[in-house]
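The complex appears here minus one protein chain, its other protein chains still in place.
Labels A, B and C are assigned to the chains in the order they are written; within every chain, residues are numbered from 1.
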Amino acid sequence: MPKVVVAFHSGYGHTKLIAEHVVKGAASVPGVAASLVNIAELPGPNADRSYPVQWNELHAADAIIFGCPTYMGDVSWQMKKFMEDASGIWFTQAWKDKLAAGFANSGGLSGDKLHTLHTLSVFAAQQSMVWVTTGVMPSIYTGDGKNLNRLSSFSGLMTQSGQGAPEASTDPADRLTAEAFGKRVAEAAVRWTKGR
Amino acid sequence: MPKVVVAFHSGYGHTKLIAEHVVKGAASVPGVAASLVNIAELPGPNADRSYPVQWNELHAADAIIFGCPTYMGDVSWQMKKFMEDASGIWFTQAWKDKLAAGFANSGGLSGDKLHTLHTLSVFAAQQSMVWVTTGVMPSIYTGDGKNLNRLSSFSGLMTQSGQGAPEASTDPADRLTAEAFGKRVAEAAVRWTKGR
Amino acid sequence: MPKVVVAFHSGYGHTKLIAEHVVKGAASVPGVAASLVNIAELPGPNADRSYPVQWNELHAADAIIFGCPTYMGDVSWQMKKFMEDASGIWFTQAWKDKLAAGFANSGGLSGDKLHTLHTLSVFAAQQSMVWVTTGVMPSIYTGDGKNLNRLSSFSGLMTQSGQGAPEASTDPADRLTAEAFGKRVAEAAVRWTKGR
Partner (left out) sequence: MPKVVVAFHSGYGHTKLIAEHVVKGAASVPGVAASLVNIAELPGPNADRSYPVQWNELHAADAIIFGCPTYMGDVSWQMKKFMEDASGIWFTQAWKDKLAAGFANSGGLSGDKLHTLHTLSVFAAQQSMVWVTTGVMPSIYTGDGKNLNRLSSFSGLMTQSGQGAPEASTDPADRLTAEAFGKRVAEAAVRWTKGR
């Protein structure tokens, strides 16, 4: 049973809401187990460089979808610290050939979210993971009227939110896009796992 | 008299319209001469590696603002070819210490415009130019009601347009932002020139 | 039988030599058909937006590895033009779910090759392809004495060459890394094809 984990950090709840929709989309694929891991709650590696049990869900994943806000043009420092905590995994290449994907939320329509996605994909590349792209054609080109992939992002999912409560200040189309994106990664995980 | 040149390529006229507003903003600064150069009309270097006279305006500029559409995630190939035509300038570092800045237009709200801006800034860095950033705070943060820097771009100007005629399918706020951006680069050129 | 195509452009033969080693590595995987396509020789789309027969090998590929020199900080303009020629493929998403990977050669040890790799991966993302990373741990960390992944690149293959003849001015370790990289992409193609 392919496992998809959404590994996220959220400062004020908006990215968490998006993460939940990504999980929802992943879980909609028959046979896929999807779950959320808040990376800000993960303890760092032990003194002997082994990893606390809280990391087990990540180790067991077939695909990990990384997501966080864009703060001052890049991933949040909590996400960056998680990446460095994962350097012991890099050294042994223990996550090699897992699938990876990424998403970024911020207050601006574009802002520097692409840079955040690149930070996530560069990290995944260091881990020798395989990067699954957004795979959701923007509605401005398909004319399906759903406003999917509203921000036209291809390297990963971009969403935009205001400063109010998460439900009220995120766009319904972004939440739908998050579901389509989660579904795509899960389908890739099914295929990739089956082909092992 | 500081000279600001907007060196652009436009596929269907939208980027040209934005370029004209950038020039308008630059020209609004007292004592600045601002002009447009369509890089798609520049002949390549001569056989002896010297440059045809059409390049003189660029050579004489104190600041060059590069702009083009984002096609398939990066600068247009015409812009890229221009960059390679300019490799003889790189070799002699003849543009060293000129100011540079960049803008990108595309159909999506975000898309990969940041990547296009990075291609332009990487090119400017190879030429040892000094990169002037957007400098226009998004109205979503200032609350000035003008919708300036609508897409929240800081490394350069981002604008978005539809597929209709340029005037009708670009956002008035983007055109105003283009003017503010052109003005900022021209003011930097005045300061940089004065300090020589 | 999984098909891997190396789609390259080479200015002076160095990148072509690397491309040949990537193909050699891919072809070493049992059951994989690997071939080279020089994208500078591909005619653009027909007037009716269909593609000439020379594109068939790309259409039929399970994985496409894109590679080119880094000129003035980005992909060569020929590679960029190819990307724009492929915009009709983007519109129909005909290459969706193919695997992709990338490589970049230049004269400097680092230079802006990472930017070139990002241009290639952004293009692949627009095509909704799935990006296979380098997957070759640098010998400086493994201590295997082979000088593999000499430049420590993870998002794709980086190689460096001098200005002499290709054989003489590329590093044997880079050629070996190219083979390991080609092999990795081919193995991923086997797995991805099997899991369909």
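Assume a contact is a pair of C-beta atoms (placed from the backbone, for glycine too) under 8 Å apart; a residue touches a chain by one contact, two chains touch by 3 or more.
Here the structure is a predicted model, which is why all the values come from computation and not from measurement.
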Omitted-chain contact residue, chosen from A:126, A:139 or A:170: A:126
Residue among C:2, C:73 or C:182 touching the omitted chain: C:73
Touch criterion as defined above, residue of B:42, B:58, B:79 or B:132 at the omitted chain: B:132
Contact with the hidden chain (one of C:3, C:21, C:98 or C:113): C:113
Residues of subunit B (touch criterion as defined above) contacting the omitted chain: 91, 93, 96-97, 118, 121-122, 124-126, 128-135, 137, 141, 154-156, 188, 190-196
Touch list for subunit A against the chain that is not drawn: 71-77, 80-81, 83-84, 86-87, 90, 112, 115, 118-119, 122-123, 125-126
Interface residues of subunit C (partner: the chain not displayed): 73, 106-115, 138, 140, 150-155, 158
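Just so we're on the same page, only the chains that are shown with their structure count from here on.
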Taking each chain's C-alpha mean as its centre, the one farthest from subunit C: B
Centre-to-centre distance between subunit C and subunit B (centres being mean Cα positions), rounded to whole Å: 31
Centre-to-centre distance between subunit C and subunit A (centres being mean Cα positions), rounded to whole Å: 26
For subunit A, residues contacting two or more additional chains: 154-155
